[in-house]
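A single protein chain has been omitted from the complex, and every remaining protein chain is retained in its original position.
Coming up: chain A.
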Amino acid sequence: MIVSSALMIWKGLMVVTGSESPIVVVLSGSMEPAFHRGDLLFLTNYQQEPVRVGEIVVFKVEGRDIPIVHRVLKLHEKKNGTIKFLTKGDNNSVDDRGLYAQGQLWLTNKDVVGRARGFLPHVGMVTILMNEYPKIKFAILAFLGLYVLVHRE
């Protein structure tokens, strides 16, 4: 019941925001002091609102499983509307060309997972803790399971 409603909410958010992952947790310090590890970002990805310079985009790079959250530094748009852009982390001293796939110089719309629209601090720390220390996750699960079994009325 809980699992299925969580799945429904997630899929519903995907439809409303147009992003394949509407909520992401910041995993690195490359956008400090704006975003720290464990902060939560809400994304949208409406195709009718084109990407512009200064926006914070979340993008995927071939060969890396974890999406990156960085700011758009440069953008060129052709007459037919196709865009290419370059990103940089606020806390990094150089742009992201070194992070992209080998030989890749620009990002395009198909690399974008979403654009950051909302911010909530620290809440994502729970998921980071659970992923880095699986023992905590198992302990919580075991505790909850026991609790349910013992506290049957």
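Just so it is clear, contacts are C-beta pairs under 8 Å (C-beta built on N, C-alpha and C of every residue); 3 or more make two chains touch, one makes a residue touch a chain; residues count from 1.
Basically, contacts and distances are computed from a predicted model.
Novice: What name does the UniProt record list for the absent chain among "Signal peptidase complex subunit 3", "Calcineurin B homologous protein 1", "Tubby-like F-box protein" or "Ribose-phosphate pyrophosphokinase 4"?
Specialist: "Signal peptidase complex subunit 3"
Novice: What residue numbers in chain A mark contact with the hidden partner chain?
Specialist: Touch set of chain A with respect to the missing chain: 33-35, 52-56, 71-79, 90, 95, 97, 105, 116-121.
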